[in-house]
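As you look at this complex, bear in mind that one protein chain is not there, while each of the others sits in place.
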Amino acid sequence: MTTYIIRRVLQAVIVLIIVTLIVFFVIRLLPGDPLIIYVAQTAQLQAMPPEMIEELRVQYGLDKPIMVQYANWMLDMFRGDFGESIYYHEDVSQLMAERFPVTLHIGISSLIVGAIFGILVGVITAVRRGKWLDKILTPLTYVGITIPVFFLGILMIYFFGVKLGWLPISGYTSPFENFWLNTRQLVMPVICMSFFSIAANARQMRSSMLEVISQDYIRTAWSKGLTERAIILKHAMKNSLIPVITLVGVGVGILFSGSVLIETIFAIPGVGRLLVSSIFGQDYVVVQAITLVIAVAILVVNLLVDISYGWLDPRIRYG
Amino acid sequence: MKKFLVIPAALILVCILVFSGCGGDETSTPATTTPTQTTPTTTEPTTPPAGTPVYGGTLRCVSGAIPNNLGYPPEKAPSDNYLMLPVLERVAEWDEDGNMIPVLAESWETDADALTITWHLIQGVKFTDGTDWNAEALRWNFQLGIDHNTLTDGQYVESLEVVGEYALTMHLNSFSWMMVENYGLIQVISPTAFESSGTTDEARTEWARANAVGTGPFTVAEWMRDDHIKFEKNPDYWQEGLPYLDAIEIRYIPDAMVAAATMEAGDADLWMAVSTVQNIIDLQDQGLKINWGPGMFVTLLPDSSNPDSPLAIKEVREAIEYGLNRPAIAEMLGQGLYEPLHQMASSTWPGYVEGYDPRPYNPEIAIGLLDQAGKSAGLTLKVMATSAGTDAVAAIQSYLGEVGITIEPDIADLGRYFGAVFGTGWTDLVFTASGINPSTTDLFIHYGPSPMTFRTGNIYKSPEYLALCAEALDPMYTNVLEALPKIKEAIRQAGEDAMIVPLWRTAEACIMQTYVHSEYPKIHGIMWSPEDDWMEAH
Partner (left out) sequence: MADSQITEVGYLENAPRVSEWRRFRRVFFSRGVVVFGLVVLLLVIFTAIFAEGLAPFDPYKTGTGPSLAQPSWEHWLGTDILGRDTLSRLIYGSRTALMVGFVSVIASSIIGIPLGMIAGYSGTIVNAIIMRTMDALMCFPMLLFALVLAAVLGSGIWNVIIALSVATIPGYARVTHGLALSIKENDYILAQQSMGSSNLRTIFSHILPNAFPPLIVLMTMQLGNLILAEAGLSFLGIGILPPGAAWGAMVNSGYQYLKISPWLSFAPCIAIMLVVFAFNMVGDGLRDALDPRLRGLL
């Protein structure tokens, strides 16, 4: 076990190095000159002479060979210095410190909602297979895995925000500032973001539950006269959960993808929206930093999931 | 077990409601609403305008842009400028007719022979840090712009001389009426607040990006980057009895549909700078108040200065103009709110040449001209645009396809687009939109002899056109009205040369709830007097 963990961590370090290479080089291939964009942003009604562009080029180290730039970038990363955004004129670490908590707040809430409701819906539809509840919920799970998330967002805004007026339409307030408002603001983005994972988890849970229910030991449990609740909770659910845990692990990646769309729709100042605007504005310092942090986060989560399998299911062989 | 099912059952119910509810909505709406043809006229508020302004209240605005740099002028983007008007005031600004009117100045004198402009400032104004607004403060602000090469026309300033406590003379090495506009529009910050904010230049700059100390009716109370900014009333504002509002809050909502929903739900009082036509029509139908701005001037710019480009041939440029049914496209895209353009000026602009339409839609002439240019076999041209221009490019593509010009769209992200349009140049055509101001300085800012926005070096400008532009800037004219005849000649010349392809003027509106009284935007992106805004009790 220990050797396995050590080997797995070593592997992760190698992957990390490849990740940094991908991040740095793919993003530096962006066409267009980031400095011209900077100039365009600031010089709408003001003249900007060419010497100044050169000056800025030196200031941002863009005049050096690209390998040197990569080495410098890596060194800075190790020192925790992510550089300065060309567009915002602000430390990228500062920008990320502002944005990541927001995205994580919504993301983790969605992950939890997705897992809980997904499992619940899966269990219900399996236990009540063919009954009316199953007939309503199962088609809904199909909707969940097929509807484009941004369109769902727009529909929810119109229905809950405008027509019913139940929920605030957009925005994000820190929970420390106004917990109630924050919770109300989070309802729609979280439902929107977790809709896919609820559906995907439910489908997974339903099919593995159906499989487990038909097995001998469950039939034995029934014949022993145990209550339905006891059978489902103690026996059936436990054994159906492992594939779902895999899905939840995959869910982290889906959440970051989702945050890009959700944060744009619900006007949430999270890292997804920052990434989109930085890509379009070719603020590559920010794009590099954010993609790197997200990739590392996913790397770490997968590492943990892999290792934890060992504890969850001793049958898994460490090959 | 029953209890066990209650929560999910509720969830399902909610989901069903979403779908059935929305479905019902869609089937019922179209019956009652049809696309309305609305003309840009000032809409009367549905409630009778109350006579006297009421004090108090927080004006909740939504906007598709938000300041990123609050108070460091050398790095400011346009949205940083006008959205910061509640805090940072100008020395002078335009009125609706394009005349310069004083704000923090009392008056100014120009002397074309001595090459000087002297600004006389109003007295008794203080920055919100308690320091005085005086000639030295103005000098400092001008100098900051000159030092960072960001003061428009800063290259003409020889020296700045404080000639009195409230008088500053600018010594210039050349003079034109445009300079008064360019210098006067400066938004000033408190020199003392800036200088005392840090020990190093870097620290001061960093402070100023996040802080703004001006003379305005409001001060910055709260700012969260890319999310919202809140302004609070300045109790010591220099204009007696103003502002009316207690606070202004601007929330950043990037998606227009979401912003429209926010207005419809009554979660916001005012939506700034709306350019999505359907939202304007929808909200107008619901009885919201609309303030019309002048919109954007939309053009296709050719890379005609490149001798190898097919667009260097005048007939090709003319064929494009003849081949485009601009009134029809403008009608579709604008749903009646766009004005088709036939010349390098819109009819709302003082420089407009009455009745001048050199190339109305005529596909036969277009085909004939292409023939003359030796392009009868067909021609393929690239058009660069941002994703906002996708529909327009599709329409242009469809029309030009009919006369034998194949359009290859190049939809670029903002970074690459601006990089090309402002910096490295483009190939064939670029689809652009530029702001319109009430003066005729637009012409010189966008397409003139030394443009300050587009890199118009790509565009061929005839010697005749450049000569007329130079004449319009002759020092003998002290303001734009005197120079107008020459400006009109320049516009006509540009039309004769088929210098650019004018397309249409878009609609731009500020939408507000009926109880809001605001002049925003007197002129798009340029003017706003937040101290005069007020809200009825609601």
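Labels for the chains are A and B, by order of writing; each one numbers its residues from 1.
The rule we apply is simple: contacts are C-beta pairs under 8 Å (C-beta built on N, C-alpha and C of every residue); 3 or more make two chains touch, one makes a residue touch a chain.
Only a predicted model underlies this, so the values are computations on that prediction, with no experimental measurement involved.
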Residue among B:77, B:115, B:256 or B:373 touching the omitted chain: B:256
Absent-chain contact - pick from B:129, B:232 or B:331: B:331
Residues of chain A (touch criterion as defined above) contacting the omitted chain: 11, 14-16, 18-19, 22, 26-27, 29-31, 142-143, 145-151, 154, 158, 204, 207-208, 211, 242-243, 246, 253-254, 256-258, 260-261, 264, 275-276, 279-280, 282, 287, 291, 294-296, 298-299, 302, 319
Residues of chain B in contact with the chain not shown: 26, 29-30, 33-35, 256-257, 276, 278-279, 282, 328-329, 331-333, 335, 386-387, 390-391, 393-395, 397-399, 409-413, 416
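Note that in this section only the chains that are shown with their structure count from here on.
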Between chain A and chain B, centroid-to-centroid distance (C-alpha), Å: 37
Interfacial residue positions of chain B with respect to chain A in the complex: 1, 4-5, 7-9, 11-12, 15-19, 21-22, 25, 68-69, 74-78, 145, 149-152, 154-155, 182, 209, 224-228, 251-255, 257-258, 261-262, 264-265, 267, 413-416, 418-424, 445, 452-453
Complex interface listing, chain A residues touching chain B: 30-34, 36-37, 39-49, 52, 87-90, 95, 98, 117, 120-121, 124, 133, 136-137, 140, 143, 154-163, 165, 168-172, 228-229, 264-267, 269, 273-274, 277, 279-283
